[in-house]
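One chain of protein is taken out of this complex; the other chains stay put.
Moving on, here comes chain A:
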Amino acid sequence: MTDILDPLDAIEKLEPIEDIGGVAQPLLKVNGLTKHFPVRGGPFAPSKTVRAVDDVSFAIAKGETLGIVGESGCGKSTTARLLMHLMPSSSGEIIFDARQVGRQLSLRELRRGMQMVFQDSYASLNPRLTIEESIAFGPKVHGMADAASRVLARELLGKVGLRPENFANRYPHEISGGQRQRVNIARALALSPRLVILDEAVSALDKSVEAQVLNLLVDLKREFGLTYLFISHDLNVVRYISDRVLVMYLGEVVEVGPVDEVWDAPAHPYTRALLAAMPSSDPDHRTQVPPITGDPPNPIDPPKGCRFHPRCPFAEPLCSGATPKLTELNPTGHQAACTMAIPGSGHSRAPAKEVQNDVDET
């Protein structure tokens, strides 16, 4: 590997990232994030748009773990890629610790503060770099001296439970999937980031290895004071690791709230279906009726109004009209975008305007 900087300029240690906004300022705030992909039709067909992420807003507090769940095509991975600026967004702003990305915060600074672990542990490592070189690469780009970055890489390997003397000089193809994912986590931590985005980071692992990596993530979070954005389709994993959870459907946020509250009293019928679709854990009480029928629709030209209404058992004519807005249900921050949860929306199951918002359980 070539040296990136003149050795004289190289530094021994990366300065920790300063906290700017204070405790009350969310570490990450996303406003109206949107990504539309144009799709060309045939020569005479009108071009279409995949509305992969549509007006998504959320915030992640310092030190919390926010889980994002949803089925394939719901836009959860696109959201992660937009946050990392791996693709340009169509519109929307991203504010990292009180500084708007692109205006007050450069991409280079953002990527020191925010790192990502991908699902495919093999594809996300350079096959021609040893594990030690892969981990040391980021710090070197940010000006660390070669020797210092290698020391750091070995130290991090130890932190993720891989003995540096056995693993540092191996190549990605020489180690198992669980070990590779540990390497990816070590690489993400090499720049001492504050936010780590885990995009289906444990989904490809076997169950017993998945548990090991989840334990590791919990330990690292405590040790380094990290904040996680945890994306997964596995609801059990999300419940275990997250403080708050955000449910996406066809590019939109349909429900967000503290994880136990969403699990115990899901307000959106899609969340309810998703929870009911989890396989049973009791051989004597198997699932008898599928919670919803049909496949998730194509995000090209999604349904008008509430995007879930064609599959929703409670849909009423007004659901295909206006898109329901994310509405606060109670002071804990539990929000849902469903006419049934919005007081006085006109849906027959909606709570009356003044009455306490208890969710209609069916």
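The working rule: contacts are C-beta pairs under 8 Å (C-beta built on N, C-alpha and C of every residue); 3 or more make two chains touch, one makes a residue touch a chain; residues count from 1.
What we mean here is this: contacts and distances are computed from a predicted model.
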item: From "ABC transporter permease", "Peptide/nickel transport system ATP-binding protein", "Hydrogenase expression/formation protein HypE" or "Homoserine O-acetyltransferase", the hidden chain's UniProt protein name; value: "Peptide/nickel transport system ATP-binding protein"
item: Chain not shown: contacting residue from A:Ile20, A:Val39, A:Met87 or A:Met278; value: A:Met278
item: Residue in contact with the excluded chain [from A:Asp55, A:Glu71 or A:Glu316]; value: A:Glu71
item: Residue in contact with the excluded chain [from A:Gly21, A:Pro291 or A:Gly333]; value: A:Pro291
item: Of A:His36, A:His85 or A:His233, the residue in touch with the unshown chain; value: A:His233
item: Absent-chain interface as seen on chain A, which is shown; value: 71-72, 176-179, 206-212, 214-215, 218, 233-237, 239-243, 259, 273-274, 276-284, 286-296, 298
